[in-house]
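These notes are about the structure you will find just below.
One protein chain is absent from this view; the other protein chains keep their places.
The block that comes next holds chain A.
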Amino acid sequence: MALKIVKGSIDRMFDKNLQDLVRGIRNHKEDEAKYISTCIDEIKQELKQDNIAVKANAVCKLTYLQMLGYDVSWAAFNIVEVMSSSKFTYKRIGYLAASQCFHESTDVIMLTTNQIRKDLSSPNQYDTGVALTGLSCFVTPDLARDLANDIMTLMSHTKPYIRKKAVLIMYKVFLKYPESLRPAFPRLKEKLEDPDPGVQSAAVNVICELARRNPKNYLSLAPLFFKLMTSSTNNWVLIKIIKLFGALTPLEPRLVYSCVHVVKYLGLLAMSKILKTHPKSVQSHKDLILQCLDDKDESIRLRALDLLYGMVSKKNLMEIVKKLMLHVDKAEGTTYRDELLTKIIDICSQSNYQYITNFEWYISILVELTRLEGTRHGHLIASQMLDVAIRVKAIRAFAVAQMATLLDNAHLLTGNMQRNGICEVLYAAAWICGEFSEHLENPMQTLEAMLRPKVATLPGHIQAVYVQNAAKLFATVLKSQEGNTDSTAAQETSQLMIDRLPLFVQSANLEVQERASCILQLVKYIQKLQQKDVEIAEEVNALFAGELNPVAPKAQKKVPVPEGLDLDAWINEPPSESESEDEQPKAIFAKEEPKHSRPRHTEVDEKELARRREARKQEQANNPFYIKASPSSQKAVYYKSHKHKIFPPCVLSFFTGLPMSDQYVKLEEERRQKERAEKKKKEKKKRKEKRSGRGKKHDSGPESEEDITPAHQVDIVTEEMPEVNSLDILYFKKSSKHKKKKQKKEKEEKEKKKKKKHHHHHHHSDGGGEESVQNGTVEEEEPLPVSVYQSSARHSVYDIQGNLQDGSQVVVSVIFENKGDSFLKSMEFNVLDSLNSKLQRPDGSGPHDGLTVPFQLPPGVSNEARFVFTVQSIIMPQKLKGTLTFIVKDSSTHEKLDFKLHFTCTSYLITTPCYSDAFAKLLESGDLKGSSVRLEGVNMPFHHLLARICFHHHFSVVERIDSCASMYSRSIQGHHVCLLVKTSGQTVSIDAKCDEPTLLGNVLDEIKQTFSQC
């Protein structure tokens, strides 16, 4: 307050300050000139006063008027007066006025020399700064001559703020007084390496401008600038330097090279930025970028590599990788080679091997990469080999053959066993040969290779895999030999094991020791039985039975929680409260494993699960998915024993019997050509057919990305599926396995038409009504037997899921199952839109058009299709009527099936974990409205009840205390739904809160219905 009063009184002291003047001018639009002339008169009066504050104010106003175009040169002397004020406020105004109003012919400038010199040497850096700034505008040759020395001194000022200004102003001084350049230049050059980036860039600026005027004299600075260019991160400076080089190049052609270099670097950098948003436009410059790989400069090569990653497509992957492989061979220096290696693998494996069309080729690339000595990335190659071998079933035979060769040649691979990172691939090789030993051509030979004494020099974890997989191989060998009449071979094999295994029993590595001694005893026992002529192979093989299927980390979520399994119940009492809370969201996984000692309800998928689990346990140690689940442990295994060392330049050792990856490029080309040719043939046929109808021709055009069909398919990768679907995984698997067979069968049985009435089957046995609350259950109306040819009864299960990304979308996954005996095709799915919910149809189709189901259904086969609906309001449940039309192939009749889709409110909820403190805050906020419901006669344990709510209604348990639990869920549009569930006897009360009462009411109704059915 006090300050304001003081300020006010100061203001009043002046007749009119700048603001008043500006306001006044704006208010006198009509008679501006008149108003201003009175103002100028006032200013003249003010300037006559002694008070420097009044004078400064007047000068300030004059500066403004000067801008408006009024002549103020008469006040030049007053400006100098204000400049000379000892107070910074006035000095600042004075210098500003001077810099705006003075020019070379202003005679008072002569008077300022001493004042400026005084200011330049002021202890206050801002005084100096203001003087320098002003000087930069009105420096005259005289001033330049007189002050050059002072400014030069300032170039070494302690404050970078001053140094920077001084350096810049030197340019003006040089222009006005060229003689100063010679003595100042060394210091200026010094400033190029100033620790302060501002000063540095100022110096670059000045030299750049000077060089433009006379490039010859600055050639000697080129190396210095080159250094700056490679080290500077300031784009402004980089641009200046490039410009400078531009000025210098006419004199020194060598510079063109470095200039091109920088531009190249910047270009690549820019491209990688563009690539993120416009991949297509960068892809067209592939050849150019590949050329950059040949560049001498490593940093350019690395940038180009980065770009390549984003550029590959199915079409050019092989070509690009081939090129990279050439570089790997040529590359000097392990760092760059390793970088290349990782990039090759990154490029190939990106987006789940999306761009690989031929996995044989990829395996051979990987094998070729193992020849790199001294690479640190053995484990990377190894994990790729494992991944591909497991997930691409078709490739296993080939992979196994390759791996066997690798094992055979292990001695070539590992010059210096312990320290060589590449020996990690043996880990993969041993495991693949063991696990898929049925594909081995000569398992005996591989077994011998794996039991060589030299293996004992390998790192422990690899030995462990060797031992375990030797056992698997042993089982396979036994099986093949037992069929023979001569049993000696089998016994010899056992003897081989017994002879070699003790070596591992002595191992210092605990794991190796343990496995070896275990297997040794087993083999000894087998030998005993063999001597009694007992057929043992089957049993030995059973040890390793069970196929390993790839399972995505998220797959567990897709399996419905079996009845009676309470995922949230404690097995042991929690050690402490806080810990249990932290673990809440992960509880589903963490507690799954120990559960199966409990009585299980009979469900197929549970058995399946148990079987898989059993298999997993057996393979646990070397199961890659076991490792995968916890990447940290994987690292622990891989990194344990090798130290990063620099190795001598690559020595290539040649294997026999390994195909070169190059040949695949050719093969692939041939394959594609064939495909294309076939396609063309087909198209021709089509065209011929069409021609009769239409005369129009259309060319197939160049090969597009979609045209390239992969030679091998990666096994189903459930990881990538966007939504969690509780049921589809089981159906999905089944269908993909049996589809082909069924189709064949269908052909054979084509003739045998059967007219059979099928009743509509409900998936859940409890279903009788046309309606069900549960998400993911049947609800398709029985078709009326209208047609004579009774429609093959069809059966569908659907699941409605909200789309997390979009609050107005739900995805309905429908599983179509053909229960009849006829082939169904041309299925069209259509739903009568309501105001609120609409089926998303592709652009250009009408609001009543049906969607084509993208597959056909042979009898007994099921498949899943997804349909997206947009929903406006989610607070009410809804039923949509729909029809499915299809053609029965045998009779070529159109059939129709009516169904109803029930969009429950539950289906708009998304299971969202919520911590108890956040939950408490939510309840406290008071934004939520309450409601409650009471369930009578619920005869199930509390944890079952909770599990049921979680499973069917997408809730998660926040906290559970005895017979009381809080639960949470969120709608796709962000509504919070909180439940407090209490139980006493057979009565369950649910108190609920939600920010949308209608939604809450409906959800509660649905919960009630769930429990009324049990």
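Keep this in mind: a residue touches a chain if its C-beta (ideal position, glycine included) is under 8 Å from a C-beta of that chain, and two chains touch if they have at least 3 such contacts; residues count from 1.
Please note the rule applied: contacts and distances are computed from a predicted model.
Here one chain is missing from view; checked against "Hemoglobin subunit beta-1-like", "AP complex subunit sigma", "GATOR2 complex protein WDR24" or "Leucine-rich repeat cysteine-containing subtype", UniProt names that protein "AP complex subunit sigma". Within the full complex, the residue among A:Ala58, A:Met155, A:Leu168 or A:Val958 touching the omitted chain is A:Leu168. Of A:Lys34, A:Lys48, A:Lys87 or A:Lys554, it is A:Lys87 that touches the chain left out of the display. Across the entire complex, the residue among A:Leu68, A:Ala508, A:Leu835 or A:Ile961 in touch with the chain not shown is A:Leu68. The residue from A:Ser37, A:Asn51, A:Asn124 or A:Ser925 that touches the chain not shown here is A:Asn124.
Of the listed residues A:Ser84, A:Gln100, A:Ser956 or A:Asn1002, the one in contact with the hidden chain in the full complex is A:Gln100. Mapped onto chain A, contacts with the missing chain fall at residues 3, 6, 10, 18-19, 22, 60, 63-64, 66-69, 71, 73, 87-89, 92-93, 96, 99-101, 103-105, 124, 126, 129-130, 132-133, 136-138, 140, 161, 164-165, 168-169, 171-172, 197-198, 201-202, 205-206, 209, 212, 234, 236-237, 239, 243.
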